[in-house]
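Only a single protein chain was left out; the remaining protein chains are all shown in position.
The letters A, B and C name the chains in turn, as written, and every chain counts its residues from 1.
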Amino acid sequence: MRKYVLFAMVVLMLVVPTVTAAAPMYQGEDYVVQADDWLSKLADKFLGDVLAYPAITYYTNQKNAEDDSYAKITNSDVIEVGQKIYIPTPEEAEAYFANSVQSIGSGTIKIGSMVPLSAPGSVTGGTAMKAAYEIALEEINAAGGVLGQQVELILLDSEGLPERATSAMSRLINQDEVVAVACCYHSAVGLAAKEVAHDNHIPVVFAETWNDDITGSGYPEVFRIAPRSSDVAGVDVDYIATLNPSYVAIMTENTGYGIPAAEITTEKFNALGIESETFFADIGTLDFAPVIERMKAGRTPDVILVLLTGETGFNFEQQAAEAGFGPEDVVMVCNQAASDSDSFWAAVPDGRLCLYHAIGLPTALWTDKTKAFAEKYVEKTGRARPESYAMEAYDSLWMTAQAINEAGSTDPDAIIAALENIQYDGALGHIWFEYGSSNPVPEDLPASAWHQFMNPAVTIVQFQEQGESAADLTVVFPDTYKTGDQIFPGQ
Amino acid sequence: MHASPLLQTFNTGPALLILLWVIFWAVVGGVVTPRVYRRKDLDASSATLYGAVAGAGTGPILPVYLWVKTPELNWRWIVVPSALTLAMLIWAFAVYDPNNLCVNNGGYVISQISNGLLVGVLYGLIALGLTLIFSILGIVSFAHGQFYMIGGYVAFFVVDDVFGLNLNPLLGLLAAGLVTMAIGIVFERLLLRPMHLGQIERPSEYAILVTFGLAFFLTYTVQATIGTNPRKLTPYFPIDTVTIGPVSMPPSRVIGAAIGLVVLAILYWFLNYTWRGKALRAVSQDKQAAAVVGINPLTMNTLAFGMGAMLAGIAGAALVQVFTWAPNVGDVASARSFVVIVLGGMGSLIGAMVGGLVIGVVEALGVGCFPDVSRALAYQQVFGLVIFAIVLLLKPTGLFGREL
Amino acid sequence: MSQIHLQVNNLSKDFGGLRAVNNVSFEVNGPELIGMIGPNGAGKTTLTNLLDGALIPSGGTIYLNGKRIDGIKPYQVARAGLGRTFQVTRSFRRMTVMENLLVPGMALHTTASRKAQEKKAWEVLEFLTFEHLANEYARSLSGGQQKLLELGRLLMLDPDIIILDEPFAGVHPKLMEKIYEYITTVNARGKAFILISHDMDTIFTLSKRLLVLNFGSLIADGTPDEVRQDPTVIEAYLGEEDEEYGTAMPVVDVHQLVEEEGDAS
Partner (left out) sequence: MTGKIILWILGVAGLVVLALLPLAYDIFPFLPPGLLNDYTLHVLIVGFYYAILASSWSLLMGYAGQFSFAHMAFASMGAYASGMLGMFLGTSPLTGIIAGTLLAGFFGLIIGLLVLRLRSTYLALFTIAFAEIFRLGVNAEKDYTGGGNGLQMDALFPNGVDLGFYQFDSVNKIPPYYVMFFLMIILIGLMVWLAGTRFGLFLKSIREDEEAAAALGVNVVRYKVLVFVITSMIAGLVGAVRGHYITIISPNDMVILWMSLVITMAVLGGIENLIAAGIGGIVVFIMLEFLRADFATTTVMTVTLTILLSIGLYQLVMVVARRSGRVMKNIHKTLAVAGAFVVALGVSAAIASPLTTLISYTYYDFSGSLLPETIDMSDWRLVIFGLILMLTLRFSQNGLLYPIIQRVSRTGKLSDTVAKRDAARAMAEAEA
């Protein structure tokens, strides 16, 4: 019996493509998008192949360059009713695929990247960054690529492990021969990656890796558009200092991000004469009840600063709220990623009292590029808004592309020179690197100012209504960005 | 490196003196007592342990009594000295860290213990299935945590509206149990039955490796298909935090523990009042005799493995509303279950529950009392694991286990 | 060869409150062929384990050829000259026959070359008429052949006293003859044997002397004829219960279960 089923399936498989191949063919023509149309559906209908949709995108965009009555398709998954698109002839489509195959074979410029896509890495962050990279890549190639060639992004999984990072970076540079790298989520990964980049003299633009030492080593190849831990800690501490606390509890994670972040924060508190105590938890800790109990029963903190990422932070905040020691009972600087999850508001009813440190411009100051990116990102991922690391990823890839274009070649030294002089406008606003080989880091600044974007916007924000949209976040600190007053527990 | 601004002062010297006193008399008691008993031509098989505990708990007093009178060593001579030993150790700790909340705040200790008990019921629930499998098949399933993980996911997808199902939590529990049971039964039939039919060399290693392979397979199948994005479910029933005196119990955990107790009650009923349940117990007590009276042990193996998997799945479904869920939650659950069943005694259902409670309390008190507050949470699992290792070395049959 | 002399004095063993072996004393002088019998649970295996060093006695002493062997490890006892087999066949199943034989050979002579031991092993194989099986895995041998292999291993160990626990249980008659032959031949070469068996016929014909154990005590020690007429022995054997099934009854009444199922269906 099984044999016959198998046989039938094989026959079916052989017949279906023959039938589809015999489907009626159409001439190249213009087409106005109707309701319920998808590009792949159209591709199937007109070209007899659902997989031929990139040809439609390509030719429509070509036409758009000459005649803007044609739509510009930036995301093949998104077309709108009423848009005019061009359906190529099967010959044209074939020619497109033949070309694109060829172009992948020879005329592409490769940029490397790695993000955590599996545990123990933070997959939430990794997938967000991957989506952002893909958006940037599509835009770059739609805009004609780099140096007249298409860009190929080679994206590897860092697993959040430094030893993995060494290996992946080595593979990007030696095996795939990328000309530059835009990368990284975890600080530990960034620390390992920068060594490989330096050894092989390949420029890297870091996003999201906050550890000060990444730019602190002063390698010519290393650039960073994300803030340093000390920048973020500085804002956290400055903000908390405005509340005049006598004792702060720092709840942090035992990772390359959490350990130095807690150290820097503690140092800054000490300098201000504020007492603090750090509680370390392993990433992935599920049960915080005993330590929350201990915080409650011991010396009660005036502020709890949560430096836990992702779901670990969520777990802590929920259990603190359940134990009657949550945002409604004590001022709590929470973890941003948690509030992106729908269940957050059900699990932490008073999450509106949470404060977050947010990276990037407040919504009110978003540039057009930010808004355009946010729209695509929300559409692509279904998340509430682009997280800071998504914006950083997007900008890091665009900036790398711009630098290669400005350098006029893929020579590492030329790209590094271009990056040192770059003036880039992106989702995070205007980015440039103050200190580099032509303008050395002054003595009174830490070494980490080297190739570091010195003006990232770091703010303290609050959702003041339960389940409030991200666009309505209230910025409570610093004064430069302030849009409203903080609501305090019991208020 | 992390100088704590809350200056913690420790009286290492005096505490060490107490500790040395305890250790000294434990060694003296442990070494001398068996010699005395042997010289008097008495049973000296347990004299080492009894002497050591007597010395640790009472210094020279009880050992000397034992040497002079040499009474028959039964439980009486270990319970009180054990308690006294514990008291001595607590005293040493109190001297070492007088500012510790565990030392000077009784309400705090009670609330930690109640926290531990609550979470302990959950641990016990996770471990129930593992101990059931061990009692019938005589193997430890290294894939137990993975069944737990899958159960949680099934419940999540049934109860949450990701797929628009949005069903009643009870259906979630049921679905989780059925799915994991099905996987368990298929696995048992395909990969464990050959072992019981004698088709496999080195069966004990095979059992470890093959269940380990299953764990690997299940974890990454789930990871590859639904990703590692953590999932979170809100408490099944909208109840408030339960507060009794200094003790406050979060709603999600109360619900989880309640489910655990109900499951335990149903299991108890099944094993004691149904034919199949009694047959299972018969097999666990004596395979041959059970076979003689017409119970097919192979069927019972499949049933037991399926039920074990189902219990894990239900535990997962009960706990998915307590903790965030990711494909790797199974690893920690497996490790905890091993700790719990070894402590409670492999194969004992009551042992699993008691073991769960003990581990819950030990972990809560461990984190609550560990002198260095910044590292306390990082050592959470270690407290249980150390007890686990000690029990394995000294009394592998645990609290309620029987000799195998 | 020095004179074989095993001396057991007041040997006792307690398990918790249970006295499994109670003040047993006997001697073996020269290459004797001794049988040891006793009802189930009489302490035969415990006694063997005490002699072999697997258990530490609660009281009493054992001397082998003037050397005290109680309280030392089994491997030291083996090297001192006391070899044994187990009730259940315990060949090294996933090792070849040759390797099985080499283990005791190499263990006994820490400086011996493998070559020399292999030569000796071939002699043993010849004696067992096993040459063609040298490179087979022990697991591919029949049950009886595995028994013979165990005996072969003892030859490699070359002990003065050999304790055989149930050598004839479950063995094909043909092989039984071979084992019989083995015992008499090796005994004739000057080795002492202690045979433990249920099989009264064989043991009574083979042994020159019998030890009878009951409830851990030695109740008789003499020639087969003397033992046969010993009133305590007769009583012990008549009063015996079949404990193999007697003690292992499950707590759940399984018979009742079957009835219940009958009711249900």
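Following the convention adopted for this analysis, contacts are C-beta pairs under 8 Å (C-beta built on N, C-alpha and C of every residue); 3 or more make two chains touch, one makes a residue touch a chain.
Quantities reported herein were computed from a predicted structural model and do not represent experimental measurements.
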Practice task
Can you pull out the displayed chains that the omitted chain is in contact with?
Solution key: A, B, C
Problem - Residue among B:Asn11, B:Gln223 or B:Gln285 touching the omitted chain - result: B:Gln223
Fill in the blank from the handout: Touching the hidden chain, out of A:Gly145, A:Pro162, A:Gly360 or A:Pro456, is A:Pro162
Fill in the blank from the handout: Given C:Ala20, C:Leu50, C:Leu64 or C:Ala78, the correct residue touching the omitted chain is C:Ala78
Fill in the blank from the handout: Touch assignment to the omitted chain, from C:Ser142, C:Thr205 or C:Gln229, lands on C:Ser142
Fill in the blank from the handout: Contact residues on subunit A toward the hidden chain run 3, 6, 10, 12-14, 16-17, 20, 38, 40-41, 44, 49-51, 77, 117-118, 120, 156-157, 160-163, 166-167, 170-171, 173-175, 188, 191-192, 195, 199-200, 253-256, 258-260, 280, 282-283
Practice task
Using the touch rule from the top, list residues of subunit B that touch the missing partner.
Solution key: 1-2, 139-140, 190-191, 194, 200-202, 204-210, 212-221, 223-224, 331, 335, 338-339, 342, 375, 378-379, 381-382, 385-386, 388-389, 392-393, 396
Handout entry: Absent chain, residues of subunit C that touch it
Key = 52, 54, 73-75, 78-79, 83-84, 86, 90-95, 99, 102-104, 106-108, 114, 132-133, 135-136, 140-142, 144-145, 153, 157, 172, 174-175
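We adopt the following convention: only the chains that are shown with their structure count from here on.
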Handout entry: Whole-Å gap separating subunit B and subunit C, where each centre is the average of the chain's CA atoms
Key = 42
Handout entry: Multi-partner residues of subunit C (each touching 2 or more other chains)
Key = none
Exercise for the section: Would you please write down the residue numbers of subunit A that are in contact with two or more other chains? Expected result: none
Completion exercise
subunit B residues touching subunit A in their complex are 1-2, 4-6, 101, 105, 107-108, 111-112, 115-116, 119, 223, 227-230, 232-234, 241, 248, 250-252, 323-324, 326-329, 332, 363-368, 373-378, 380
Problem - Of subunit A, residues touching subunit B in the complex - result: 118-120, 123-124, 127, 247, 254, 263, 266, 270, 275-282, 284-291, 293-294, 297-299, 310-311, 314-315, 319, 322-324, 341, 343, 346-347
